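Of the protein chains in this complex, all but one are displayed in their positions.
The chains carry the letters A, B and C, assigned in the order they are written, with residues numbered from 1 in each.
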Amino acid sequence: MYTEKVMDHFTNPRNVGEIPDADGVGEVGNPKCGDIMRIYLDIEGDTIKDVKFKTFGCGAAVATSSMVTEMVKGKTITEALDISNAAVAEALGGLPPNKLHCSNLAADALHAAIKDYYDKQEKAKG
Amino acid sequence: MYTEKVMDHFTNPRNVGEIPDADGVGEVGNPKCGDIMRIYLDIEGDTIKDVKFKTFGCGAAVATSSMVTEMVKGKTITEALDISNAAVAEALGGLPPNKLHCSNLAADALHAAIKDYYDKQEKAKG
Amino acid sequence: MRRVYLDHSATTPVDPEVASLMMTYYTEKYGNPSSIHSFGQEAREALEKAREQVAGFIGAQPAEITFTSGGTEADNLAILGAAEAYKDKGKHLITTAVEHHAILETFEFLAKNGYELTVLPVDEEGLLSVDGVQRAIRPDTILLSVMHANNEVGAIQPVAEIGRLAREKGVIFHVDAVQSLGKIPVNVNDLNVDMLTVSSHKIYGPKGVGALYVRKGIRLVPRVYGGGQEKKRRSGTENTPGIIGFGKACELAQARMADEAAKLTGLRDRLMDGILERIDFVKVNGPRGAKRLPNNVNVSVQYVEGESLLLSLDMVGIAASSGSACTSGSLDPSHVLLAMGMPHEIAHGSLRFSLGRQNTEEDVDYVLEQLPKIVERLRRMSPLFDQ
Partner (left out) sequence: MRRVYLDHSATTPVDPEVASLMMTYYTEKYGNPSSIHSFGQEAREALEKAREQVAGFIGAQPAEITFTSGGTEADNLAILGAAEAYKDKGKHLITTAVEHHAILETFEFLAKNGYELTVLPVDEEGLLSVDGVQRAIRPDTILLSVMHANNEVGAIQPVAEIGRLAREKGVIFHVDAVQSLGKIPVNVNDLNVDMLTVSSHKIYGPKGVGALYVRKGIRLVPRVYGGGQEKKRRSGTENTPGIIGFGKACELAQARMADEAAKLTGLRDRLMDGILERIDFVKVNGPRGAKRLPNNVNVSVQYVEGESLLLSLDMVGIAASSGSACTSGSLDPSHVLLAMGMPHEIAHGSLRFSLGRQNTEEDVDYVLEQLPKIVERLRRMSPLFDQ
């Protein structure tokens, strides 16, 4: 059902956990299936220095969470914003058709965390 | 499908053939399936001295033909008239449900042959 | 790696005795039972013997058994066939919220095509109320279908009582006994049923074979037209080896049922109690004790998701199933758990272990060793779980 890459990321998920006092936190729920994902970002300047996630969800949800954290670590915010759901699925070697919606969680949570970071910056400024 | 008795009478049918100048000949066709049976009787006084048959039909038709000839040989006409389709089927140890109609051929042909005998007697008299 | 199969409610291995009998009919006695030559007749005889074995197991007459391609087809034939045959008597149908999809989807098709459908609720253990059934029956009710035992939570319904009621009211009563057969006694007379569905691959027989019991006198409009096999109820060259395998499986199940049920009940409770003991925030789904199938364990593990549980179990060789949305195509969690009033999130993390003939105490203990570690790992990953 799942590719080897998916199973690898499911079995040994990268960057599981929380970042206390993170610069940005994003949480999304998958309206289709009720699964939930939370992403924590540690940002220095324009760069994502550290990233962690927590996910309640299926194998694909866990694997895409893990994959997206790998993909953004060390990237600039602009680069991170460019990461699409499709890119995450592709990086995992593809997902079964009925599991494609799961990859939405990962990119959406990432983007939500970046938005949270900007909101906090605004507040700090304003 | 068929009992051993049916198969025995089918394999070694008794009294196959014709009786030249028979005292009575009866032929019936089975309207249901198109099979045909002919019975020849040799009658002395009231007694059926000899009987032969010819049948174009299924295994059950052949077996019931053979059986009915065995059953009437040496019997009186009155006794022969008493032989029913059910009796022939029973004597063969039963027939499959969808083959019960086949036993009609045998008793009907016998009765037709007896009727033919009476008709000829009438004619001879009158 | 150790492999522990605990998904017998999904399907069972074919018993070796059954399989080797089937082989004979695949490769040597392969005649078409409708043929009159000896190849056909030897197949016909074995087929009719299988009919006797299946009938004998459920207290029916052989003539009341129609073989089908499985439980699903038998359910469809019962519901659609009777609804069509009795449509002049009424258009009201009754079933329950916890039936298998083979029943529910079929009734829903009828509900969209001119029939009226009442779907009865169940309590938090998944059990039906006989009173509720009584209240639902109307003068124009023609058909009532209730499963004997539930495939997800193992709840055994009060089928005999419901059957008595249906008979009093002149309503045709169908029972889906796919999960109960071979585990608890199934007798068409004791249960007062008019039609009953069974399936071979749930009792160590081959897949692709099932049967519908139809009480003498009940009419059914066929669903498949053709050569008129199975007394015109179900056309198509008979799956002779499969049917013979099913017959044999019934014979074996009949002989072994009492012993097996006792053994499975022991394993079931060992597993259920062991899980409750070792893992926090776990809830047993379905009734406990005699109202539960001897082989069914169903628990909800809070804060973790079912598919992740299954995948993790599979990685250590344990095969189980779940009522999780994520494991099905549909994305909705189990309709059974929802009907029992369970919130979405908790239904999400439910796990079913269904025990079988080969399972041992060691299998159970292996699960009890592995599952807590898996749950802990997943909970550490879960945003819902705060230590």
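As a working rule, contacts are C-beta pairs under 8 Å (C-beta built on N, C-alpha and C of every residue); 3 or more make two chains touch, one makes a residue touch a chain.
No experiment lies behind these values; they were computed from the predicted model shown.
For the chain omitted from this view, which of the shown chains does it touch?
Per the contact definition above, the missing chain touches A, B, C.
Quick one: which of B:Ala22, B:Met37, B:Val51 or B:Ala113 touches the chain that's been left out?
B:Met37
Which listed residue, C:Lys169, C:Lys207, C:Arg270 or C:Arg377, touches the chain dropped from view?
Touches the omitted chain: C:Lys207.
With the missing chain put back, one of C:Pro121, C:Gly170 or C:Gly228 would touch it. Which one?
C:Gly228
From the listed residues C:Gln53, C:Asn239, C:Asn285 or C:Ser334, report the one that touches the chain absent from this view.
Here the residue in touch with the unshown chain is C:Asn239.
Would you write out the residues of subunit A that touch the absent chain, in ascending order?
Against the missing chain, subunit A presents residues 1.
Using the document's contact rule, name the residues of subunit B that touch the chain not shown here.
Interface residues of subunit B facing the absent chain: 2, 7, 10-11, 13, 16, 27, 32-38, 54-62, 98, 101-102.
Considering the entire assembly, which residues of subunit C contact the chain that has been omitted?
3, 5, 7, 10-14, 16, 19, 22-23, 26-28, 30-32, 34-40, 68-73, 75-76, 100-102, 105-106, 108-109, 199, 201, 206-209, 223-228, 235-242, 307, 310-311, 313-314, 318-321, 327, 329
As a convention for this text, only the chains that are shown with their structure count from here on.
So, what's the distance in Å between the C-alpha centres of subunit B and subunit A?
Spacing between the chain centres: roughly 92 Å.
Just curious, how far off is subunit C from subunit B if you go by their C-alpha centres, in Å?
That pair's centroid distance is 56 Å.
Please compute the C-alpha centroid of subunit A, do the same for subunit C, then give the distance between them in whole Å.
Between these chains, centre-to-centre, one finds 41 Å.
In subunit B, which residues are in touch with two or more of the other chains?
Subunit B, residues with two or more chain partners: not present.
Residues of subunit C touching 2+ other chains?
none
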